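Please find one structure pasted underneath; my questions will follow.
Only a single protein chain was left out; the remaining protein chains are all shown in position.
The first chain written gets the first letter, and so on, giving A and B; residue counts start at 1 in each chain.
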Amino acid sequence: MNKDIFVIIEHLGGEVADISYVMLAAAREIAPALQGEVVGILLGGGIENLCQNLAADRVWLFDDPRLADYSPTTNLHILGELIQQHAPRAVIFGDTSTGAEVAAGLSARLDLPMVSACHSLTVGDQSLGYDSRICGGRIQVQGELPSPTALIAMVPGGYNPDSGRSAVPPPIERLAIPHLEEPPIRLLSYIQPETGDVDISRAEVLVSVGRGIQNQDNLEIVEELAEALGGAVCASRPVVDQGWLPVSRLVGKSGRRVRPKIYLALGISGAPEHVEAIGGSQVIVAVNTDPEAPIFNLAQYGTTSDLFDLVPVLTDHIRQARSERVA
Amino acid sequence: MNILVIVKMVPDLVEELAVDPDGKGLDPDWVRWKPNEFDDHAIEQAILIKERHGAQVTVVIPDMDGAEDAMYAAAARGADRLVKLRGDFTGSANNHALARALGKYLPELQPDLLLTGVQAHNDLDGSLGPLLAEFMGLPYLGYVAGVHLQGDKANVRKEHPGGVVAEMEINLPAVLGIQAAEQAPRYVAFSRIRQAMKTAAIEEQEIPHLDISGAAEVSLMKQVESGERAEMFAGDPDQVADRIVAVMRDHGIL
Partner (left out) sequence: MPIRETFWNVPHWAEIGQYLLGILAVLVFAWGMVRRWRRWRQGMAEQRFDRLGSRLAGFVVHAVGQARTAKEPFAGIMHLTIFWGMAALFVGTALATIDWDVTRLFFDFQFLIGGVYVVYELILDIFGVFLVIGLAMAIYRRYLSRPERLGNLPRNNLAWDDAYVLGMLVLLAVSGYLVEGLRIAVTKPYWADWSPVGNAIASVFLAMGDATNRGLHLAIWTGHALVAFAAIASIPFTKFAHAITVPGNIFFRNLEPAGSLAPAHYHSGPGVEEWRQFSWKQILDFDACTRCGRCQDSCPAYAAGLGISPRDLMIKLGAHVWSSKNGVGLHGSVVSDKELWACTTCRACANVCPAFIDHVGTIVDLRRYLVDQGRMDATLQEALANLMRYGNSFGQSERMRARWTQTLESKIKDARREPVEYLWFVGDFASYHASLIETTRLTAQLFQAAELDFGILYEAERNAGNDLRRVGEEGLYEMLVEKNAANLSRCEYQAIVTTDPHTYNTLKHEYPEEINGRPVLHHAELLADLIATGRLKLSRKLGYAVTYHDPCYLGRYNEVYDAPRRVISAAGCKLIEMPRHGDQALCCGAGGGRIWMEEGQIKERPSEARIREAAELEGVQALVVACPKDVTMYKDAVKTTGYEGRIVVKDLVNLVHEAL
């Protein structure tokens, strides 16, 4: 029986998506106990350069101009044949706009069990287990993934993506593209996001300010922090009420709900109307000099440092970390 | 043009959730069901297409508490046919089971286009749309936020992360997983819902057997601990900044 873990690598616009590293990290962790290898699988056109830092034991490449544009039916076809041929122990997809539909389609087509919203994987004695979070993250579900082959759609949060990166490029094998029919789903074009005011409901990193910012001039240091992080500035009610930021930046019951990876709450007390709109954040880090502030009940991390002392220092650290990473 | 919208009832997260004593599922006494928010958008998208191109919109919902209210609201918005699926959907029924059952019955309705929400928060074995499409042998595209019909094809906008949108073309008949309708679901005045209660007819379709294979088994379900306080970082700004940067690294920012 094949004990390998297939990881279906996601990429968009010439970059490997972060979720791919999370999946690789997960695969890396369970592969040894299963005594299998981590196989990264990429479909696309002209994508060999994307394989360089994948922490896989080997990479299988389906590289063809016909695959340059994402088409779910084509992926279903190619991956379906591949999985049937090799019967790996597990196939990990991203629970995303491109991974989720292919995973489910394959589950139905190949009659293979599937689990979605998967946060982490565990290995027991010859068994492979999953840990998923559903119902807005309020319910945790665990169970066993049956053999011979299980499909997993994974969400971020359970693994550090760095563990899925490798300094050494993995060996690459180019696989033959099977016969492809004219796909019933075709890409026409990409529409890049507008450069108008930021849509904070789509941002991955948000730096949010509350009453603690005290006045409009102090927003400058916050803007710098947001810029260093590649994120956007948003705010709770009092700041927008004062007119220091436009309503489009309001996070709260009367503003927007946000689902960033990181929500940095500066000087926000955590009023219910605000807090209910940030529950979708993966990680909330709260900075508030009041240790009893309600925001600390929701945030995973916090500090009572004065934000005026902390923010410039944090900006420096981040700029440094970024330049280190690029190098 | 025949449009089907499949609506799933999901646990209302406003209520407190409780897990069954046997630890395998949600306690049915505590769960209150409401239509999946994304399915609501699917209904809205269907109505928009109907207003634009003319179509018959049929809404299909499994029989659970609150399903009838949801159907009357859909009728008040403009749905033409309402179908209630009769079977046991509250227990171990999962998306695979529902998709199989629908896959057998829906072809009778000869749909040109099937819309359903791209996901539901109680999905554990993948979402309904792609499973259903596969069981019906139809193409599927998810995360759709905009549908325009062009003869026997549909032009759709598919959302990717980072605000990138792909304009794609799909042959009909097909199944689409709706992320967002082109406009927010409209408000329906209660007097119109009352009116629908009087005039709309709900058809019933018996689903004799639900085949739940295809999902992984659940050995334990529990509530995630809430009300835990944050892990606090202390020290001077440098030390705190270090910890925060580490957190960001862990989550792939940096």
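Observations
Throughout what follows, a residue touches a chain if its C-beta (ideal position, glycine included) is under 8 Å from a C-beta of that chain, and two chains touch if they have at least 3 such contacts.
Not measured: the values here are computed from a predicted model.
Check B:V188, B:V224 or B:A246 against the missing chain and you find that the one touching it is B:V188. Within the entire complex, the positions of chain B that touch the omitted partner chain are 12, 14-16, 32, 34, 184, 186-194.
In the analysis below, only the chains that are shown with their structure count from here on.
Work out the mean CA point of chain A and of chain B, and you get 21 Å between them. The part of chain A that touches chain B in the complex is made up of residues 12-13, 17-18, 21-22, 70, 72-73, 96-98, 100-105, 107-109, 111-117, 130, 132-146, 150, 153, 156-157, 160-162, 184-193, 199, 202, 204-205, 229-231, 261-262, 264, 282-286, 291, 296-305, 309-310, 313-314, 316-318, 321-322, 325. Within the complex, the chain B residues that touch chain A are 11, 13, 17, 19, 26, 96, 99, 119, 121-127, 129-131, 133-135, 139-143, 155, 157-171, 174, 177, 213-224, 226-234, 237-238, 240-245, 247-254.
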